[in-house]
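A short worksheet on the structure shown next.
One protein chain omitted, others in place.
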Amino acid sequence: MPSLAKTLPQEQKAVLRIEDLHTWFEVRRMGFFKAGDVRALDGASFELYEGETISIVGESGCGKSTLAKTILGINHISKGSIFFEDQDLSTLDKEGWKRYRSSIGYIQQDPYGALPPFMSVQRILEEPMKINGIKDKAEQKKRIRQVLEEVKLAPIEDYLPKFPHMLSGGQQQRLVIARAMILDPKMLIADEPVSMLDASVRVEILQLLQALQRRHNLAILYITHDLSTVRYFSERIFAMYGGKIIEKSSTVALLQQPLHPYTAALFEATSDPDAENLTTFKDVPAGEPPSLMNPPRGCRFHPRCRKIIKGLCDQEMPPEFWVRKDHAAACWLYKDKA
Amino acid sequence: MSDQKVLLDVQNLKLYFRTQAGPVQAVDDVSFQLKAGHTLAVVGESGCGKTSLAKAILRLLPRNISTYTGSILFDGKDIMKYDDDEFRKEIRWCEIASVPQASMNSLNPVVRIEDQLIEPLLIHEKMSKQQARARVAEVFEVVGLPVDFLQRYPFELSGGMRQRAIIAMALASDPKLVVLDEPSSALDLLSQANLMNVLKKIKHEINTTFILITHDIGTASELADEVAVMYAGKMVEYASAQYFYTDAHHPYSQKLMASVPTLREDKELEFIPGQPPSLINPPTGCRFAARCEKKFDKCSMQPNTTHLGNRATVQCWLFDETGEVKHA
Partner (left out) sequence: MKATLSNAFRQIRSYPSAVVGSIIILLLIFMAIYAMVAIPYSEAVRLWRGADNVWIETPRNAAPAWFNYFYREKQPESIIMRTTDDPSLKQVVDLGGGVATSDFVFEFDYQYDGFPTELSVFFDAQYVAARPNVALKWIAPDGREIPLADLSVRTSENYSISQDTKITRRLGGVTPEKGLFADPKNPDKVLKGTYQLVGEGLVFEEGSNVDVSMVIYGKLYGLAGTDHRRRDITVALLWGTPVALAFGLVAAVGSSIATMFLGAASVWFGGWIDWLIRRINEVVMILPLLPILIMVGLFYSRSIWVILGVVIVLGIFGSGILSYRAMFLQVKESGYIDAARAYGAGSGRIIFRYMIPKIIPTLIPGFVTQVPAFVFLEATLAVLGLGDPVLPTWGKLLNDAQANGALLNGYFYWVLEPAFLLMLAGLGFAMLGFALDRIFNPRLRGI
């Protein structure tokens, strides 16, 4: 694992382009009457380049998993568009969707839950191939062998007949990664891939993902609530709050100085093991993330923000202000610095 | 604080569970002393026995116990000699309170918070309703919750608030020791930081002794005066927090620290190849030996406990009382 945080790639091809993406979930009363919308994802735009990792950080309910599931086609798109290799997903036919699905691998938080408990390792790996048109047995075998070798589940023959509950947490997560890799994807969406694993296994899995990324030039969307792992893993970091991306930055720039007060609070709240911590108190805002059904007017963070500009933050939604070439924040504090 | 008296003195504590495959040595020969007013963080990976240790101290045991031996001196009393009834009446809740894992979800959703919080006071402390209400209001302020929230139902509170309510409940009977099992791991980052602030405040103001069971060493460092590292049922290191994070002694502790990512500091992350041994028929010698880079022939025997001054107590053949590494 390289000890220095990676830098932004230059002049690379975008694998995925997202424009003003919204995912709202309708809430119905008594099954019929519309009661409102949960604005889980409320406008996100960015590009993901070949071979890079974007970390998306935020607390639960900030919309980061909704973003992942919308990209994966699990959630519907309420507004906006997703372009995969410059093609709008809404224009894809059945074959196009198959190709798109084969190009993204999905890695989830809880490896045990992510694996059907009643299927053997072999069947788990065969399923995506069967569904996506790889019917040739020899080809299936070849790919299974290849991915299991890549995730270091060896000897392969020992693992094929096993069921998920016979594997340790780390092995389960490697199997999830193997499944994500079996269709030879161009990008991975890793939703909290290590947050349920023990510290030492965590490092092992992150290093494995990194090795895969380098070998296959994968684009990775790394979704996490844990700021401390992102520096080892990503070129860019996006912070999300209340369904919106509130800060976009290169990892280097963000680690030097988070701009948005919320990102700064996340930064402050993260503890590194240090005996000094015993004597200091954390300066973090009280309160809770906003309701996604009735989000506050203006900046979603303003009710908890100590640097609030009255009459502005509570009235108008801040746009993205690019303070530096590689660092933007959606916060009125930076309206003059852009 | 170092001149404080010892509140909890655990010697040779063993807790084995009966299973179909054989006895599981969840806690095997664990000894340590905890001073009043100090906080001990017990860290280790899942399945290392840290939660079982908490249960053994609180005597919250499942039915399939095969061995439960050793001595626990609490505040000078040998509480292992108490029968279950005495223990329940005189020790649990009143003297040693606990906040089990995920307990914020254990509040009854249809009973008001206040009614749930005064319950243990009415039973254990024989308080009147009036007294109990006053006391609960008092601790509610300690944990930083508005007193009028006592009249609410659990679902009207966020996760962080419910967890603080649970801690208030544990503090209400004014216990000498509070055992917290993963108190913050189900919470969001900011709520977690807020909760640690609250616990720290309680620690400083009320001088409560805590045992904090956690897998998150970063969070543990917010509260811990001492750190105990458990591995496969054994307490392999018991160290002063002052030295532990930068200068752990046991090879496992060193590896564990090397695997913890840090936000503010750039460091090379390492992982420990292999898996911890099964707690059914664990290896006879040092349980970490199979994964240890510094293993040598003596490691096939169970290492002695070595006291390295006030810095640490280590179960590893690499150390003797002078603290020198005899083998490289």
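When the chains are written out, they are named A and B in that same order, and each has its own residue count from 1.
Going forward, a residue touches a chain if its C-beta (ideal position, glycine included) is under 8 Å from a C-beta of that chain, and two chains touch if they have at least 3 such contacts.
Since the structure is predicted, the reported quantities are computational estimates derived from the model, not experimental observations.
The shown chains contacted by the absent chain are A, with contact judged over the whole complex. The residue touching the chain not shown here, chosen from A:Phe25, A:Phe163 or A:Phe281, is A:Phe163. When the omitted chain is restored, the residue from A:Gln109, A:Gln171 or A:Thr229 that touches it is A:Gln109.
Only one of the listed residues, A:Gly61, A:Pro128, A:Gly243 or A:Pro258, touches the absent chain: A:Pro128.
Interface with the hidden chain, as seen from subunit A, comprises residues 31, 69, 72-74, 97-98, 101, 104, 106, 108-110, 113-118, 120, 127-128, 131-132, 163, 176, 179, 183.
Just so we're on the same page, only the chains that are shown with their structure count from here on.
For subunit B in complex with subunit A, the touching residues are 45-46, 158, 160, 188-190, 192-194, 196-197, 200-201, 215, 217-225, 241-246, 255-257, 259-273, 275. Those residues of subunit A lying in contact with subunit B across their complex are 1, 3-5, 59-60, 168-170, 198-204, 206-207, 225-229, 231-232, 255, 265-275, 277-278, 281-282, 284-286, 288-289.
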